[in-house]
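Note that one protein chain is taken out, while the other chains of the complex remain in position.
Let's look at subunit A:
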Amino acid sequence: MLYRENGQFKTSYAADQQIFPITQDRWAIIGILVFAFVAVPLLVDEYMFRAILIPFVILSLAALGVNILVGFCGQITLGAGAFMAVGAYAAYNFHIRVEGMPLLVSLLLGGLTAAAVGIVFGIPSLRVRGLYLAVATLAAQFFTDWVFLRVPWFTDNASSGSVSVSNLQVMGWQINNPLNKYLFCLAILTVFALMAKNMTRSAIGRQWMAIRDMDVAAEVIGIRPLFAKLSAFAVSSFFVGTAGALWGFVHLASWEPAAFSVDRSFQLLFMVIIGGLGSIMGSFFGAAFIVVLPIALNQLLPAIGDLVGVEISTAGISHAELIIFGGLIVFFLIKEPHGIARLWSTGKEKLRLWPFPH
């Protein structure tokens, strides 16, 4: 009743091709953005910002990047953590080695460097596919781990191998408190998400999807696999690299290569699988699931224990958290192999018929 497009007539091509053709969707998106930019800062406390919202926003950006490669172009990657590391360390080096380098430019240069490295490690995708490609991208992971641990130049000869940045600002706007950090990351995420959405609707996105669905057929109708695959690697790594730079600069402020270990790569891959392959919305769902759920479980279990009068030990909580979290992943994969995003679209379908389903 509320959610249907009956009566919304398009009179121009522009109106027909806009991102959200349904008026209700447009309003919903505007509402979400207003909520995220205005309401959230008024409602939540510092802990929510630092421990949940900022990691969620940054990892959503990384998940978007991984989704472009895995979900839209069908190239499985286990090297996302590596590209985050490249983005972070490249941005760090641009930031400290070039006098007066603006923060935004260093972050984007970090992303671009990650894109270049992504192209290099994407070359094997022209010959190998599927699991074999996953193994090839795993090489990127171990290579970057090695480089940032062993080559002191990249860490500015820091004796401990840990680097840090401070006094972040964009044109006089100090990014020093949790609110500003959140708004800064959210602004970048918004721009990048819009970019991703548009890219997947355009010629290049359709090329990626054609490659994903059947690369031989795509080649026959005139799509160059070289260009399509490598561009997917480049765009994906650019997103992931920028997210890595934000993770280092804004979230951690001081980091070591362990922050971008192979665990992070797996985490990002799980995000897009659970959230929904080939769905922009799914990247957000996946990031929320992976970032928020363990922390929520960790805090909820003792509270539940208190209710029934049982004191659970710290180790017990930690183990239970892993068990429940793992169980939920398996449950979601069995019940909804297409990810949480599919639940979302099913919900929308149902809403269209509501309250009179046939």
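In this section, a contact is a pair of C-beta atoms (placed from the backbone, for glycine too) under 8 Å apart; a residue touches a chain by one contact, two chains touch by 3 or more; residues count from 1.
To be clear about the criterion, contacts and distances are computed from a predicted model.
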Listed names "ABC transporter permease", "Cytochrome c oxidase subunit 2", "GLPGLI family protein" or "Bifunctional protein PyrR", with the criterion being the UniProt name of the chain not displayed: "ABC transporter permease"
Touching residue (missing chain; options A:A15, A:V151 or A:A296): A:A296
In subunit A, positions touching the absent partner: 44-48, 50-52, 55, 145, 149-150, 159-162, 164, 166-167, 252-256, 258-259, 261, 288-289, 292-293, 295-300, 303, 313-315, 317-319, 328, 331-332, 335-336, 340, 343
